[in-house]
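The structure that follows is given in the form of structure tokens.
A selection of the complex's chains, in situ.
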Amino acid sequence: MDSFRDKIVPVTSILAGVVVVWYVFAVILNAPFQRDLDRRAGETPGVVEFIGKTMSQPKPTLPAPHQVAVNFFENTFLRKVTSNRSLVYNAWVTLSSTLLGFAFGTALGIVIAVGIVHVATLDRSLMPWIIASQTIPILAVAPMIIVVLAAIGVTGLIPKALISTYLSFFPVAVGMVKGLRSPELTHLDLMHTYNASPSQTFWKLRVPASVPFLFTSMKVAVAASLVGAIVGELPTGAVAGIGAKLLAGAYYSQTIDIWSALVAGSVVAALLVMVVGIAGRIVDRAMGGRPA
Amino acid sequence: MTGQSPAVVSAIKLGLTFQTNDGPVQALSNVDLTIGKGEFVSFIGPSGCGKTTLLRVIADLEKPTSGTISVNGMTPEQARQSRAYGYVFQAAALYPWRTIERNVALPLEIMGLSKAEQAARIKRTLDLVNLGGFEQKYPWQLSGGMQQRASIARALAFDADLLLMDEPFGALDEIVRDHLNQQLLELWERTNKTICFVTHSIPEAVYLSTRIIVMSPRPGRVSDVIESTLPKQRPLDIRETPEFLAIAARVRDGLRAGHSYED
Amino acid sequence: MSSLLSLSSITPRSWQGYAALALLAGAILLWPLVDAAPGYGIATAALIFLLLLLAIEADNFPPAIGVVLLFLGAHGAAWLLLAGITGNEGTARASFYLLLAAAWLLAWRCVTVLSALRPTSRWAATALRLIIPTIFGAWILIIWEAVTRGAGIPFILLPPPSAIGVRIANSLPMLAADVRQTIFKAVIFGYVVGSGAGFLAAIAADRVPFLRRGLLPIGNMVSALPIIGVAPIMVMWFGFDWQSKAAVVIIMTFFPMLVNTVAGLAASGHMERDLMRTYASSYWQTLFKLRLPAAAPFIFNALKINSTLALIGAIVAEFFGTPVVGMGFRISTEVGRMNIDMVWAEIAVAALAGSVFYGVVALFERAVTFWHPSVRGG
Amino acid sequence: ADKVTLQLKWVTQAQFAGYYVAKDKGFYEAEGLDVEIKPGGPDIAPEQVIAGGGADVIVDWMGGALAAREKGVPLVNIAQPFKKAGMQLVCPKDGPVKTEADFKGRTLGVWFFGNEYPFYAWMNKLGLKTDGGPDGVTVLKQSFDVQPLIQKQADCISVMTYNEYWQLIDAGYKPEELIVFNYSAMGNDLLEDGLYALEDKLKDPAFEDKMVRFVRASMKGWKYAVDNSDEAAGIVMDNGGQDENHQKRMMGEVAKLIDNADGKLDPATYARTAKALLDQKIITKEPTGAYTTAITDKAIK
């Protein structure tokens, strides 16, 4: 893989490209409303002035990058990290339930995959229902889950984490079923000749063989987990967290707030995925992985 | 020798047909075979005649579609479950995520041996196949022949009474091969193991075996069984004796008969 | 008949049978089944016991008959139990649940016996493959029905499956319209475009090192653009109709495909790649002839995960402004109207559609990656 | 102190200032109550929460409450702090809609999730179909914000007098540039924020007494909030409200809906609400016992 140093130039130049396109779109998307405003105010600004105005609306359709950047900077660095307006604080709230849900989800996904691979009855009966469970729209049942959990006294982090779990176990389960079944047949035969127990075959062969699938799935799962945590914040009163910021932003049409919360969410996501990726590479290295 | 000692492998009218996308393939047909304790039996035959398949049936890696087979008086499955045999595959089948040392340790871990015992066996067998110094390498860092030797070491470390070896020395040069042949004979004599050995080399088969089973293809069947008249003690230069050459010639004839192209 | 089944001669042959017998005894101790006035008729109760005892005794019959006895006994008893709760809602006592548990254990035994069968004909194998998950699923519904009605759980918290079924039957045209709007427009379009875009991005990143270094970290950022943040923006950009939902689906399905394709492209063996080098094979030739086939198991992973994600995405996106049709619209609206049965009807349809979708992808996977050890039987 | 859990219909904002004020000012404590206020959110249905045992009393709109009552959750209106409806439909003056006669063929933004009944009742009255045909209106399910109007995706949208209306003003619309159809002003209003508890629990005198004290303290809170709107907005902010100016403005508007803070239900509006719901088949039979004046009678002498 490439070193961090190798990545800086490409990442920054692609980001720069994104920003340029973003500005163009900001002007285009904000122009109609600006024209309305100007028409109602009876003004006819010049092109430059008009473009300037499209990029400084308080509630733009698409905020310009610098508006988001300023908002992001203020809410990240200029606020006490304990303030509930601080993005750091809100990101942390979301992150904590993400991580808990991700841990649950990965564990559950692995357990299900192990069951499916080892128990014929489960393979046949459980898988269709797991698939069905994933098509239940989470936002529709999240409130009911939270209501029910609250009724039995479970509140706080756990309900949100459970929604993350629900979303993240599936990629892990699907990937691990594939991964645990991916050992070469000769490798399985070898275990057979040793009369290895299922658990020995599992630990010594299936698990190592499934590692590439596991980490790939975990990248998807950690992202799904974050989405789950954010979704789970809404029906719990949206008190704190990135989801709460998004909701408040949406409710008051604070598009700049929405976008800076989105940026915060994306940064957290990218970091989480990178951490999983790095963990994957460390494991691969430790397993004697051959450089490409 | 066959009659008196109890049968380790006994097959009657064994047959195996694979179902493939374009019709059935009869890999074994009507194989009758008895191997006694302490025998060294070589299987030789044209490529694709069913040698590997036969070994796999003995090892319970493949179920016969007709006939019966017993190993140590049990079904192959029971024999496998009692860890009756060690198997050297035709391809090395090393686990890429384990170093050579850990690969050899694999069967020992599964048997639950103590760390000390594991270490001793690993050292002994790796030295035997001349891989000392490569313990910490991963399989892809070894040459083809070294990988094959590592897989032999792994099977020897397992130390079962029955050894099933599928062309273990195919990728080795003459010198190493001679060396390992001698080592194997020595081990066999010392431990009275029963060995089923697939090879393509006629001299190797003659040099090592008490009995040579010649197979022919389509469908795979036993076409000749040659009892060796060579003494148990076999120095390397026994290979120049007329007795040896006579046996070799007979094997060659049997082999040639099974081939579709005559030159 | 009654002499055959006199209690003392009952001899179960499985732990499920023993447990069921114990539960039966418990049920007698804790009689009656319900608190309410009408209760269960004596005949009904006796029949329930008879059916359960028959099922417990089933293992002593030849397997073919035993399976049928297990099946009929467990499900007949369950059916009688459920039928009897009508008029007695919310008054079930421990005894009722014990009998239900006994029936469930026997159904479990039935599934175990069925799983162990080695069918000889293809037809029987297919039938078995369908029957086993069906029994499993049926019991989810039976227990759900029994608990919601037995304990009288408020309808607006969780309606019983029977009510949902009735609702589905009565609302077919509406459900069809919603499916058309959500699945046939937003989901399919978004799935194809999103998966395709993730795939192409992975190829681009693979082809151009500059993009690999730059695009992948940014691709990671797209991974968690939370749907609730993105959905309103997409509505803003692409309007109320299905296009904005498709856009959300595209964003949701992009990342799993990107990550899996990247991993899959690294999955081909070294020697296989060396072989291509010796042919001086061009990048694209190596890609199509070696690396993509080798990546197929990973790509199908993504396609499977995406098949359910796309559905969730489209439905949830409809919570944020839609025309007055669509599965997500219906769900959020009917929650507000306390028509929770309609909500579950939509969920059931979504689950069915998702399973079919997933199943189709899985069938393709088997056909395309027939050579992979996981398909050849590992 | 007796514990009471109150489930709100929406996020913390001045719409619920009375309860927060009552809590912060110690009015509940003075009645011997320990009140927990649970904020709501999108798609959280207070009816479900109370049915699941997660709350003793909820803030709800009459439409949702009566629908839930028919579905087996016997909700009873015990007080009605909001006398008027805050909902209205607004259209920009420079758009095609000037009067009710212009609706035909237009696209209108409506909130669902149980908030759509007044709109459908109104259209019913006007004889307009809502299926999107040329001689009816096209209905859009509107989300949290006022973007559909700004984006011109709808010709008119729903707003609350105390909330989204001001977002339009903030977005640059002047009040004189907007045409407002206010449901209360048109006499089409259905009852909004009321307090509801479960009928069977109310049969318990101890619970009833608790509710009497709760309503009394709540209405005291409302009165205080109406009289000291800036301070009330501050209290809302302290409890997690967003955007202080917005809350102040909201408080001012909410005050107009409270009238005199006695929480008494107006039977005429109740009857109209029930009839509209019946007309639209939201409920199938005339509700009985869906409200009680006993609590407010005892609470506010």
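Points to keep in mind about this one:
When the chains are written out, they are named A, B, C and D in that same order, and each has its own residue count from 1.
Convention: contacts are C-beta pairs under 8 Å (C-beta built on N, C-alpha and C of every residue); 3 or more make two chains touch, one makes a residue touch a chain.
Worth saying up front: this structure is predicted, and the values here are computed from it rather than measured.
Written as a formula over the displayed labels, the complete complex corresponds to A x1, B x2, C x1, D x1.
One rule holds for everything that comes next: only the chains that are shown with their structure count from here on.
The minimum number of touch steps separating subunit B from subunit D is 2.
The chains in contact with subunit B and with subunit C alike are A. With chains reduced to the mean position of their C-alpha atoms, the one farthest from subunit A is B.
Among all pairs of chains, A-C has the largest number of C-beta pairs in contact. Centre-to-centre separation between subunit A and subunit C, using Cα means, comes to 23 Å.
Inter-chain centre distance (subunit C to subunit D, centres taken as mean C-alpha positions): 38 Å. For this pair, subunit A with subunit B, the centres built from the Cα atoms lie 53 Å apart.
Counting partner chains per residue, subunit B has residues 140 touching two or more of them.
Residue positions of subunit A touching 2 or more other chains, listed in rising order: 61, 139-140, 143-144, 147-148, 184, 234, 247, 250, 290.
Chain pairs that touch, as defined above: A-B, A-C, A-D, C-D. Subunit A makes touch with subunit D in their complex at residues 32-33, 36-37, 40, 58-59, 61, 84, 139-140, 142-144, 146-148, 150-151, 234-239, 247-248, 250-253.
For subunit A in complex with subunit C, the residues that touch the partner chain are 2, 6-7, 9-11, 13-15, 18, 29, 61-62, 120-121, 124-129, 131-141, 143-144, 147-148, 170-171, 174-175, 178, 181-185, 188, 212-213, 215-217, 219-220, 223-224, 226-227, 230-231, 234, 242-243, 246-247, 250, 258, 261-262, 265-270, 272-274, 290, 292. Considering their complex, residues 111-112, 115, 129, 132-133, 135-137, 140, 157-158, 209-215, 217-218, 220-230, 232-233, 236-237, 255-256, 259-260, 263, 266-267, 270, 297-298, 301-302, 304-305, 308-309, 311-312, 315-316, 319, 327-328, 331-332, 335, 343, 347, 350-355, 358-359, 372-374, 376, 378 of subunit C touch subunit A.
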